[in-house]
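A single structure is presented below for examination.
Note that one protein chain of the assembly has been removed; the remaining protein chains are unaltered in position.
And now, chain A:
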Amino acid sequence: MLSSTDWQQLMRNSFFCVAFCFPLTLSLTISFNSIASTELTNRWQHIESLGKNQDVYFYAWGGDPQINAYIQWAGQQVKTLYNINLHHVKLTDTSEAVSRVLAEKSANNHSQGSVDLVWINGANFATMSEHALLLKQWANKLPNFQYTDPENNPAVNFDFGIPTQGMEAPWGQAALTFYYDNLSTQNPPSTLSELLSWSAKNTGRFSYPKPPDFLGLSFLKYVLVILHQKSATELKSQLYTPVTKQNKALILNPLWSFLNKLHPVLWRNGKHFPQSGEQMRRLVDDTELSLAFTFSAPTVPAAVKRFDLPQSIRSYAMSDGSLSNTHFVAIPYNATHQASAQIVANFLLSPIAQAHKQKQNVWGDSSVLIQSTLDDQQQELFKVQLPHPSALPFNSIKRTLSEPHPDWVKAIIEGWQTRYGISL
């Protein structure tokens, strides 16, 4: 645990280090960057010495056995490397972790928090950052953060358009991809307008998870962004700024009129929706649905290998664009084992962990590391094997669509709830 005195000590050490190194660097004409890096190295050595031999409670969504197994693997690695006991606290919804930290804050528990590390992005991050529930300026100082090439790849410093300010370390990337059962349909839709005509032809064979489910919202955001592709630039740009009274109806009305056309031809006539992406996947296995989508393309071949989806499943990406985002790990401000959590976050960002995660048979989540920052040996780790027939073909995603400002999420949920939340 890092108490405030520890932090002061840490700051003083860094200061002494800089003060001591400065004349030395002058004489050796080493660039300022390396002073900073020496400072960072010392900081990191200090964190390593503080964080070893401890427990880390990692609050992460636990609904996928593959991801759970990967976290278990990571736990074994940090155990061998740092003697850290990584406990995966399996959540059904990440907001459970948010409410826990909030409850602790309200009970004046400012240093003995139960959440050490949390898997997070989007609206949950926006909430935690707004309520000052996260530790700041640590992620950008992790040694392995350099491999994400933050200067040329700003995506790792923004979470749904909100600057992360070093509050979270990137962990993986995801894009919205679709999959279909080729025994039920041979010509799946490849654009949003085709989706509407396909659904009309195959009544009841498509649906989306009920908002506020993350995946269901992602689908609605995909629809929203596509519908505004031909809008005036001025209007389109407001997708990436907060909601105002003026732009709310202007931006959202096309979405509602599209859904009004889509819902009658959905599964159960759009009067009932799957609870989650996983339930939607089960409905595909039951042949109730013929078309579905996921934010994590590799889970599709993995599900086929586990028999959870039929062998006739094929994955593809929409040609008019795929919504994509980065997911992160963050440390609550009151985490008990802050240093240990940073060690774990740094390990998750390491080439070994990222390469292992990207393997199709492990998790298949895209790496956040930029290949050019890695040496040959590290790049070797990322070599791919032969893909499964149901897997997303390599380089399918032609266009990526950025996430709208998180403010829109709430507006979409509210509007959806009043329009479609009550079917009786």
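Everything below uses one rule, namely that a contact is a pair of C-beta atoms (placed from the backbone, for glycine too) under 8 Å apart; a residue touches a chain by one contact, two chains touch by 3 or more; residues count from 1.
Heads up, the rule we're going with is that contacts and distances are computed from a predicted model.
Candidate names were "Heme exporter protein A", "Carbon-monoxide dehydrogenase medium subunit", "NADH-quinone oxidoreductase subunit N" or "ABC transporter permease", and the UniProt protein name of the unshown chain is "ABC transporter permease".
Residue in contact with the omitted chain (choice from A:Gln54, A:Asn124 or A:Ser366): A:Asn124. Residue A:Asp308 is the one among A:Glu39, A:Asp149, A:Glu194 or A:Asp308 that touches the chain missing from this view. Shown as candidates are A:Gln146, A:Gln279 or A:Ser402; the residue that touches the absent chain is A:Gln279. In the full complex, chain A contacts the hidden chain through residues 57, 59, 62-65, 68-69, 72, 87, 89-93, 95-100, 102-107, 109, 112, 114, 123-124, 127, 131, 184, 203-204, 210, 212, 267-268, 271-273, 275-276, 278-279, 282, 285-288, 290, 303, 306-308, 310-311, 410, 417-418, 420-424.
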